[in-house]
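Left out: one protein chain. Kept in place: all the others.
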Amino acid sequence: MTPNPPWHAGPELLADYVDGTANRTRTASAEAHLLSCEECRAAVAPLADLGRLERNLAVITDRVDLERTGPVERFLYRLGVPHHVARVVSVGSTERVSWLTDIAVAILVALVFDSFDGSEASVFAFLVAAPILPLAGVTSSISFRSDPLGELVTAAPTTAMKVFLLRALTVLAPTLVVVAAASVLVPRLGVQPSLWLLPSFCLTSTALALGTVFPLRAVTWMLGSGWVVAASIATRGAPRTDLVGSFAAFQPAGQLVLLLVSLVAAIFVARRRDSFDFLDLGRTA
Amino acid sequence: MTTTTATVDLRQVIKTYGSTRALQGVSLQLGTGVTGLLGPNGAGKTTLLRIVATVLAADSGEVRVLGEDPTESEGRLSIRRRLGYFPQEPGYYASLSAFDFVDYLAVLKEMTDRRVRHDEVRRVLSEVGLADVAHKRIKALSGGMKRRVIVAQALLGDPDLLVLDEPAAGLDPEQRLRFRETVSAIAERHTVLLSTHMTEDVAALCQHVVVMNGGQVLSEGTPDALVETARGRVWVSDKPDPAAQVSWRTGSGQHRLIGDPPSGSELAEPAMEDAYLLLVGKAANAEPVSPSPSRWRRQ
Partner (left out) sequence: MGETATDEALLAAIAQGDQQSLNVLYRRHAPWLTARLTHRCNDREVVDLALQDTFVAIWRKPRSYEGSGEVAAWVWGIAVRRLIDQLRRRPAHTPVAAAEVVVVSAEEEVLVGLQHGGLISALDSLSPELVAVVQATVLDGLTTREAGRLLHIPAGTVKSRMSRARVELREALT
């Protein structure tokens, strides 16, 4: 039977142990004792290197924080995005996903598969549908109605416009990547990204600009359907072998116009950056 | 406008939306301490609080909050940095934990240093008594606890002014009581402007009462002063009197009447509810006059 005297590793033993100057016997006995005595464990604490302890805790805290984040946030960190920015972007992201985006993705995927035959019609269809995806994505990411925290966001010092642009940019980036990947698969398009990039920028920036005055959802529907309607009108009666060439938006002159409109819209948004500062839309005091 | 030392200073503020005038030339000066905004649904309380919280701009009139003008963007920014807000219909991200939710709002309140921010989030959560459930998802919390999460985010950064729009609405009496305790503990160290349509909240918490109806301020002063306005106008009788301004049957079987004394009645000691009803009359039980907030032309 091992006797159980109230033996404690005294201050000298503990100090020697921590220093590394205790012999094997005393070291082993100190260690064995510490495993079962919380008093002596507490007595070791003042002997420790406080700076080192805190530094290690900081690393642990960082790593544990990372464990608690969702996949979207973790992806953003990997890209080097600062923590608080990633937080703003990813919070509630699942709750803001719009069915509009889902439909747009589905259509795009269908068109990609359809266009493997390289036919003019399917390439044209892809080009018309491709800008809709970023448009829908941006709208759904910044829509107030789908953000339950809209009023609190408005009341916070970080301007709502900043939050929205952040979200819009981070939705824009991956959707553009998706569209780019899809376009690579479409024959003939790999070297002409501007054919779908410029319409994307134009539609998205115009939506944002008009969205500072009118309700964004209405604007999005209007622009999206307007674009599709324009495409069908322009190519009515055109030969089936030259649909792309019949739509001005895909011609150099038209592309230039799209670029200019995008720039004007961007300037407009910048000048009206206060327009989401109030709940009643479009109000800059 | 002359400089003001009041926490909130409104002069002739008008706010219209659609065809309704929500505020009809409201003037108000409020100092420190707890001010209660009392009035029925549709009185314009939410509109007033939204203007103070800088989420709405007045159509006309002068507004100063914490000495700043919210119609200027720098003024607005400065106010928002020093203000905590509890909106009338608070929204939640139900799948977030209480901690992460408040953390998100702390980021929006410009706390970029994560360690400092997390310490602050922990501080406000324990101030409202939610330290033990900080890691629980909001959807798993009770109604009273959910509202305390919103109070916690309002406390971030130790604001100079707290604007609480019907914070205890929809809570049962026991939850209301606990909620009142939370708010009164906070009120010891902050300036608070809160709205309610329940007189007990005001009697329990406020040093200053403003009664509103129909977009106008009907009365302003201390709770006692408000109660005094009903002195001599409240009666108890065995039978109802149709000529009374407002009357109802109490639990003890008698009738409480406000207005001119009917025959055979006794004078009663006035309570705040009586004074409120005197001012507000039948509108106290009316349906909301103004459109609900969701009809705002928001994005």
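Chains here go by letter, A and B, matching the order in which they are written, and residues are numbered from 1 within each.
What we mean here is this: a contact is a pair of C-beta atoms (placed from the backbone, for glycine too) under 8 Å apart; a residue touches a chain by one contact, two chains touch by 3 or more.
Every value quoted in this text rests on a predicted model; they were computed, and no experiment measured them.
One of B:Ser97, B:Gln153, B:Ser219 or B:Ser247 touches the chain omitted from the figure, and that residue is B:Ser97.
Mapped onto subunit A, the footprint of the missing chain covers residues 2-3, 5, 7, 16-18, 20-29, 31-36, 38, 41-42, 44-45, 47-49, 52-53, 55-57, 59-61, 63-64, 67-68.
For subunit B, the list of residues touching the undisplayed chain reads 97, 122, 134-136.
The definition used in the following text is that only the chains that are shown with their structure count from here on.
In terms of their C-alpha centroids, the spacing between subunit A and subunit B amounts to 37 Å.
Those residues of subunit B lying in contact with subunit A across their complex are 17, 50, 53-57, 70-73, 76-77, 80-81, 83, 85, 87, 89-93, 95-96, 100, 103-105, 107-112, 114-115, 117, 153, 296-299. Taken together, the subunit A residues at the contact with subunit B in this complex read 58, 61, 65, 68, 82-84, 87-88, 91-92, 94-95, 142-145, 147-159, 163, 211, 215-217, 274, 276-281, 283, 285.
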